[in-house]
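Let's turn to chain A:
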Amino acid sequence: MVNIMLRFLFAAFTSIIMGLLFMGIGRKFIARIRRHYAGPFYQSFIDVIKLFSKKSISHNWIMDFGVMMGFAGIIATIIFMPIGPFNVFSQMQGNIIIIIYFMTIGYLGMAMGVAASGNPNATIGIARALTLMLGYEIPFVLTVILLVFANNSSLLQVMVVNQQGGFMEWNAIRYPFAFLAALIALQGMLGEQPFDAMIAPSEIASGPMVELSGKFLGFGFLQHAAQIFLETGIIVNMFLGGSQNFFIFFAKQLALYLLTVAVSGIFPRYRFEDAVKFFWMAPTALAAIQLIIFII
Partner candidate 1 sequence: MEQREIILKIKENFSKSEVKVFDEKQFSVFADKDDIVRILSFMQMIGFQQLAIISAVDWIDEKKFELVYNLFSYTHIQQVLVKTKIERDNPKIQSVMNLWEVAQMYERDVHEFFGIEFSGNDDMRPLILHNWKDKPPMRKDFDSLKYSNEIYGTFKKSEEV
Partner candidate 2 sequence: MLLTSTNEIKDNGMERILNFFRKKSLWMLHYCTGCGAVELPPTMTSRWDMERFGMGPMATPRQADLLLITGYLSVKSLKRVIYTYEQMQEPKWVIAFGSCPINGGIYYDSYSVINRLALYMPVDLSIEGCMPRPEAIIDGFTKLMKAIEKGEAVGYKKYRENYEWYKANQRNVLERTSAVLKEEA
C-alpha cells in the first residue's frame, strides 16, 4: 500500500514538475518566434510559488471543491498513464478508455468551480470549453478506436510494446492520418491557438480563470502543467512508441509540446463554433479515412 502511495506521489510530482518545466521551455520557445527572450526556463515554478503565497478569495465551498476536483481529476488520470517504463499500477498498464473517461472529470471539476464564482465571463468560458471538448473528443476517440482495433487491446502498454523496433514501427508512421488527427485534437485539448476560445482574453477576459486568485489560480496552473504532461504523454505512448527510458520519453513529450506551441504562435483563434465545426470536419475525416484504410 505504502509502495503504491509512493509510486502515485512520484507520478504526480513528475507530471507537475515536468509540466511546469515544459511550460517554461515552451515560453522561451515561442518568445524566439516573437523575436524576444522571455524569462528563465524555471519561471513557471516561481509563478506557482508566488501564487500560493498570495491571499485568495473563495466565493463558496463549491468553488473550492470544484477547483480541487479539477486538479485531482487530472492527477488521478496520471495514474493510468505509463511514464516511460514506469507505471503506478503495474497490472493496469494504462487503459485508454479509462483515461479518456477520467480526463473529463478534470474539466467538469473546473466547470463546477468557476461556475460557482458567478462571473458571466467564466460561465461563457466554461460553456465554450465543454463545447470544444465535444469537438475534439470525436476525432480523438476515432483514433483511439483505430488503435484499439489495431492492437486488439485498449492498454497503452500493449500499444507501446507493439511499436518497438525502430521508428518505422511507430503508429505515427503506420497511421499518419490518424496521427495528424490526434495532433489536431491535442492542440484542442491543451487549449492552444487556434483552439483557445475558452480562455480568449480579448473576448471573455481569460474565461474560466477570471475569478480565480492566489491558490486557486495556482491549482489551475498546476492542473494545466499536469495536463500538458498527461496529454503529450498519451500521444507519445499511442503514436511515438513510448520509451523505456525516462529521458527519451520526456524528450518526445517536449518535442510534441513545442510543436503545439509553434502552431499556437502563428495562428489566431477560431470562433468556438467554427472550431467545433472544424474538429468535426478535418480531423474527424482524417481519422475516419485512416479507419477505413485500416478496415480495408
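We take it that contacts are C-beta pairs under 8 Å (C-beta built on N, C-alpha and C of every residue); 3 or more make two chains touch, one makes a residue touch a chain; residues count from 1.
Here is how the candidates were picked: all candidates are chains of the complex that A comes from, given by their letters.
Quick caveat: nothing in here was measured; it's all calculated off a predicted structure.
Peer 1: Taking the stated C-beta criterion, I'd like to know which one of 1 or 2 contacts chain A in the complex.
Peer 2: 2
Peer 1: Enumerate the contact residues on chain A facing candidate 2 in the complex.
Peer 2: Touching candidate 2 from chain A are residues 27, 31, 34-40, 43, 46-47, 49-50, 53-57, 201, 205-206, 209-214, 217.
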